[in-house]
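All protein chains of the complex are present and in place, except for one that has been dropped.
On to chain A.
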Amino acid sequence: MSTAAIPKARYLPPKEAGSFRQILQLYETRQYKKALKVADTILKKFPDHGETLAMKGLILCFSEKKEEGHELIKKGLRNDLTSFICWHVYGLFYRSERNFEEAAKCYVHALKYAPDNTNILRDLALLQCQMRNWEGLITSRKSILSQRPNVRQHWTGLALGYHMVKNYELAENILSKYEETLKEPPKEDYEHSELLLYKSMIIFESGNVSRALEYLESIADQVTDKLSLMEYRAKYLLDLERLPEAVKAYTKLLRRNPDNKEYFLGLEKALGIKDDVEKKKALYQALAKQYKYSDLAKSIPLSFLSGEDFREAVRSYIVGLLSRGVPSAFVNLKPLYADEAKVKVIEEVALEFLKTLTHATNGTNGIDSGPDMDGDSTPTTYLWTIYYLAQHYSKIGEADLALEYITKAIEHTPTLVEVHMVRAKILKRKGDLVAASESMTTARELDLQDRFVNTKAAKYLMRAGKTDEAVNVVSLFTKNDAHGKGVADLHEMQAIWFLTEQGEMFNRLGKIGLALKRFEAVKKIFDDRWGDQFDYHQYCVRRGTMRAYVDLVQWEETLYSEHEYTRAAFDAIQTYISLYDTPKSARVAAEFEGLTEEERKKAIKKAKRERAKLNKKSETEKIANDDDPFGKSLENTTTPLEMAEQFWKPIADSPVKDPSWTWGEEIGKRKEHSAARVESETIDNTA
């Protein structure tokens, strides 16, 4: 660019121009302090120089002076509206704020004044990935590629764009063209191998499976990820109905790993016996013999067998687990509980097994139960069996029987953590939350270093309404603040379970502000997760891990329909809606309803006292840098419906939705109602 083209306001004499380039370098290498000094020397002479102001502002933003920085960036841009640097800086600012939409707009402006700037194009491409603007991505990637066709990531970046809009042909073409640019394909190169597998995946998704297979075979010697190679090959062969070869492929995979369900199911299909129970039974018998330690070889048949076959199979399966003392035996069998007939058989089998046990329950002090070689006399086998039965009866709603068995188990071995945990669960299901929590605490005290039990104990305390105790217990495993509490750390660690449980507890206790605060914290975690993918748009393309990247992008789409989010979101929406339905004045009035003057005075006094207590407590419960530790501003919001909508929107936008989620309508109904009310009020006022 010639100096003539530079607007007067932007022109710097050679010395200062050199300093400005120095700022850019220092910024790239994160030497912010030095960069600021240099910027100030330029600004001394040229206080209105837009690009320098913008750069100084950006650096201030990264040095924790965000507000001042933002002002400077804006000022810089105002002083030089046609500078691509100023626009780029403004885009970077928005990006650091995770305001991707505004950032993208700024980049587009910047490109107007520097259409070929690769850095800006690349930054724009990343934003387009984040916003799933694949068409836009294709355009940006095309310009980048035309400028620098010798870099692999620019090819894969463009192929990704085509892949995402399902233009498989062009996606494949781009990757093939890249391959052609290589004089000799690199050997034993993981990144190159990933690229080849990515291409094979694209061809497969295009529906041309035989060509995908052909291609896969042609690259086999270049692929370093042998497992993926085998898995793809098996999948393609099955899809092409080349069954004998598919059988071989899946058999090979099983030999590598007999604990992968996909391989078993693939083998069934390849053998063409998916719907033939007898043949499947024989197959799994053979597999169970071959893979002695594979749980799946024994447990998969339980799902398709019935009648006597099921009884036999489930007997040997359960007896195996109980004799070995597998604490999770019940969890393994739980999927079968959807089938009532199977539940019945399981119960009979477990009870029969219990009868064969020769272990005497009341101690015989030195004398074994005798030389009965038929039954298992190990005390732990007896213990795990009654432990299993307790869970079984609890699951099918027989709480009293469940309690009977678990009480026996506790009398037998009161030192086993698990029996106390199951007792707690049974009591919880019965609705006795206080006793449940006591039982969970007993379990916890037997093994203080078990975080799982600690977590459960805290959860049960919250269910029982024991606010402070719960925090104290959970804080045994956290990095604690000056008051020995881990609540701030649990926010930091994204402990969704804790935030949701505590929010629900606060809701039950009528502490609406705190409840909303916790639900908002959960939302923030999910928003962060959505934002966190940003780094991968660049990283994965650069490292060539495209298959993993595509997985990630697809997973992120369902992020907000995860149960962890919807549970907290529905809690929040419900709370906000009830704030709307019962405005504050009505809530206060309801509190004092039906009271005499005297009682009312007393109640007001009591409320005052509690508020004072709460304020005092706020000193100890305060999370650093939080000026609203009790969420009062949330509770007193004047826009509860809009707040609820914030929670609902990402669910509404999610491709996986449950039709029973009707909160959108609930909010919509009230918004209409509220709009109508405002309208009628304005009419009233003008009339």
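What we mean here is this: contacts are C-beta pairs under 8 Å (C-beta built on N, C-alpha and C of every residue); 3 or more make two chains touch, one makes a residue touch a chain; residues count from 1.
Definition applied: contacts and distances are computed from a predicted model.
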{"item": "UniProt protein name of the chain not shown, from \"Translation initiation factor eIF2B subunit delta\", \"Exoribonuclease phosphorolytic domain-containing protein\", \"Acyl-CoA N-acyltransferase\" or \"Ig-like domain-containing protein\"", "value": "\"Acyl-CoA N-acyltransferase\""}
{"item": "Residue of A:Leu296, A:Ala402 or A:Leu416 in touch with the missing chain, whole complex considered", "value": "A:Leu416"}
{"item": "Touching the absent chain when the full complex is considered, from A:Thr251, A:Asn332 or A:Thr378", "value": "A:Thr378"}
{"item": "Residue touching the undisplayed chain, where the options are A:Leu448, A:Leu509, A:Ala607 or A:Ala675", "value": "A:Leu448"}
{"item": "Chain A residues touching the omitted chain (full complex)", "value": "323-325, 359-368, 373-383, 412-416, 445-449"}
